[in-house]
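For this depiction, one protein chain was excluded, whereas all remaining protein chains were kept in their positions.
All chains are identified by letter, namely A, B and C, in their written order; residue positions are counted from 1 within each chain.
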C-alpha cells in the first residue's frame, strides 16, 4: 500500500515536477494538492499554468486544490506526510503549524539552517536525519521538518563529498543557472534574450552556508559545519533546465586529477546501497569529452538524478578544477525531496 | 593627412569591426582590404557575409579584395601599416613576410608569446612597444609585428592592472563568452539554443599565459612575466557580443572592497593621458547595481572600449571578487588593434 | 521655442521610447512624466525599469514622476500637448478628462475606432486630422484625442497604401511579432525560449478593423471604411524588436510584381513633402535580397521609421505576396505618435 502525500505549493515550478515525478512512484501517491487561496477550491488543471514539456496527467488535472493549512489538508484526505515547495515568505508559518502533526519534506529555504532541522542530501549526510527525534523533543511536535538544500548547493555538495577524503580546504564556484530555477513567470524574456544576468538574490549566500552544514559532522546531538572556505558567484543564463558550475578546489593531499576522476566515478551513497526508488545508479556521471556536460544533453542523466561532471583537470592556482551539471528541478528540487522522503521511510522516520 | 592602412582578413568577424570602426577615424583610412584567395578579385560587398547590425558602408562594399601577400598589397595601394585579423593557421607565414617591410598590428594568436614581439594593452604596458627596435634587429626587418592579447585576456588584465598595487598573487576567472568570438558561421544554432558549451579550445591556456606577459615588466631588453597564479574556465553562452567574467583575486595587502572599487574607478592609462582617438575616457566603468554589468546594456560603454565592472565585494575564500564585462570584438579585438596602432603612432613607431 | 509635452505612461516600454526619441527633438521638449500612482512622487530613474539598450538620459532620470490626471499635469508644468501610452484599461477615463483641455496623441487602443477620433498614419491619411474640429464640437472640449493604430496595423497599412491604386480587394497577413510589443515584464522567458506563441489577444481583430479605417475616405464629415477583406494571424516570436509580416494581396488590376515593387519604392507621403523632423526619407525601403528584411538588420532603417519590404513576387493563389518589417516601438508606437504630433503641429491643430 502506497503512502499518501500532500504537496504544498503544487502549482509552482517545483510543485509541477513533484506531481510529475510522483505519478508512478512505487511507494508514494499524491492525495492532496494545496496552493494559495487564489487556487483553492478550483481544479488543478484550471489554475496551474503547466510549464513542463510532457503534458499534465488528466487525472491530476481534475483534482481540486485546497488551502495550505492543516484543517484543509485533513478535510481533503488522510495523508502520511507532506512535501512543501512553498515560497519562503509563506513557508515559515505554514510549515511549523503542519509539522505539529505531519512530517514535512521541504524545499523552502526558511528552516534550512536551524540547528534542529536536518538539511539532507541522501548520498552525503543520511545520518543527519537523526536530528528528527531531537527536533521533536525541542519543538514538542508529532511531525517534523526536514529540508533539502538549494539546487546549486546540492550539485556542488554532491561533487565535493567524494573529495573530502583528499582534504577540501577551499572551494570557488561559478554558476550558470537555468530559467526554471526562478519559477514562473520568473525571468522576463526581454531581460534574458541574448543576455545573461550575473546576479541571483541570496543564491551565493545559500551556497556558501548550506554546503558547510550538509558536509558537516553530526555528533549525536548537533551538526558541526565543515571547515571549508567557500566562495560562489551566480549567473542566470538563457537555459531552460539544468545548472552548470565551474568548480575550483584546493585539496590538502594534492591528488592527481586522475585520482579525483576515479573518486567521482566510484562515489556511491546510502540511497544506492538501499536501492531507493529514486536513487540513480550513479550519483555522479563522469564524461570524458571536453565539451560536456551541457544542459540539453546531460540534464536527464540518471533520470535527472545524477550530477554530471566533466573536464576534471589540474588547476594552476588551486589543486583541481572541473565542470558539473545537475537538473535543477529534479536533482536540485523535486527529486531531492522525494529521495529524502524515501530515505526517511527506509530509515523508519515516516 | 591620414595614414593609409590595409586589413588582412577583412571579411571575418573582426575584420568587419575594423572596417566599421575605421570609417570615420581621424588618423587612419582603410586603403586595402585583403582576404583569402576565394575572395580576392571580388568586391568586398559581394564576398563578405556582413554580420554587424549597422549596415556596411556602400563605398567599402565597392572595394575590390586582394590577396594576403606583400605583392598584392603593394599593387593595391601604398599603405603605411597593416592590421591583421587572420586565422592563426594562416597568419604565421603571411605576417612574417609582410613584416619585412610593414608594421603589423595583429589580432592573431600566433606571435603573441614570442620574446621579441610586443603583446600590448595600451593602458597597461605601453612601454612594451620598446621591443620593436629589438625585434627589428633580431629579425632584420623594416616593419615589425605587434600583437594584441586574446579578447578574454584583455578585459581580465584591464581589471587586474589597478589591483597590482595591492599585490596580486592568485586569480581565478570564469568566463561566459559571446558567440561573435567564434567568428562566422562559428557556433551552430542547434548547439547553443537553450544551452551553453562549457569549453572553448585553447582559450583557458591563452588567458593563463598571456595575462602574465601583459602584466610583466620590461627591463629594457625583455619582458619578465608577472608572478601570478592564474586559472581560467571558459564557457560559450547564447549572447551576441560581450564577454562576462566572474573574477576571484587573492591580494597580498588584503584591501577592503571599497578601496578596490576606488582603484577601479581611478584607473587611467597612457591612452587617456595622450587622449588617443579610440581611448575611452574611463578604461574601467564601475556600476553600483547588483545585477550589472550585463551584455545587452553594458557592451557599448565607452563606445565599446571601456571594461565594465560590477559587484566588487569581499571574497570568503580569496580576497576580492567582482564581475567584469567587455565588448569582445571592440575592446577585445578590433578596437584593441586600433588603440595599439594609435599608441604606436603617438610614440613614433609608425 | 520648443513645445512642451507630457508623457502619460512614461515608465512603460513605449513611454521609454518616447522619452528616448524626444531627447533631442527639434520641436518638442519633455516637460512632464506621468505614470501610475505607484510611481508618482518618485524620480523617473528610480521607478522605471529601463529596457532600451542605450542608457537612460541622466537628466530625465532625475525628473519626478506625477500622477496621470489633469491637476497633476498642471501642477507639474505648463505643457502644450500630451502623449499617452497608457494601458487600455486605464486610458479611457484619463484621456477623456485630459482632452477637455489638452490635445492628446494616444497609442492606447481605447478610442481608435470611435467615429470622431482620428486614427492617423501621417503618410496615409493626414486629412483625417480634420476630424479634430468635429470632435471638439461633439465633445465640447478644448483639447482633442488623436490616435495611432496598433503597431502591426501601421506597418501593414503603410505597405497597402501604394497598392490602393491597383485595387486592393483581399489581404491576408501572418505576423511574427517581437517581445517588446508585449511590454515589460511581458512574455515570460520560459514561455518563449526555443518556442513561439501563435496567439496575441485582440491583435488580429485590431489589424482587421483598424486597417479599414486608416485606408478609408474622409468625406468632410466622417470616415468611410475601405472596402477590403482582411484576415490576420498573429504569432509572438523570440525577437526583441521589429515585427515581420508575410502579406498576400489580391489586386483587381492584376499588376506584375515589378510594378508593385516600383510602387513601393516610389511611395511618398505628406510627412516627406513637409519634411517633418521624424519623417524618414523613404517611408518604404525595398530590399532585393531573398532573405531580407530581418529584424536585427532592418529594424533601424530610416531611424526605425521606415517599413522595409522584401521578396515582392507573384502569388499563385492571390496576386502578389511580400514580406514587410517595421520597428514596433518606433514606427509602430513612439515614433508614430511623434510623427502624428508633428503633422498636427504643421497643420496648425496644436
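Simple rule for what comes next: a residue touches a chain if its C-beta (ideal position, glycine included) is under 8 Å from a C-beta of that chain, and two chains touch if they have at least 3 such contacts.
As the structure is a computational prediction, the values presented were derived from the model and not from experiment.
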Of the candidates C:132, C:176 or C:350, the residue in contact with the absent chain is C:176
Touch with the missing chain holds, among B:110, B:175 or B:238, for B:238
Going by the contact rule already stated, which one of A:126, A:194 or A:310 would touch the omitted chain in the full complex? A:194
Contact footprint on chain A, counting only the chain that is left out: 53-55, 193-194, 296-297, 300
Where the missing chain touches chain B, by residue: 51, 179-180, 184-194, 238, 240
Contact with the hidden chain only, please: which chain C residues? 170-172, 174, 176, 194-199, 201, 208, 229-231, 233, 235, 237-240, 244, 246, 248, 290-296, 310-311, 315-318, 321, 323
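We adopt the following convention: only the chains that are shown with their structure count from here on.
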Where chain B touches two or more other chains simultaneously, the residues are 194, 296
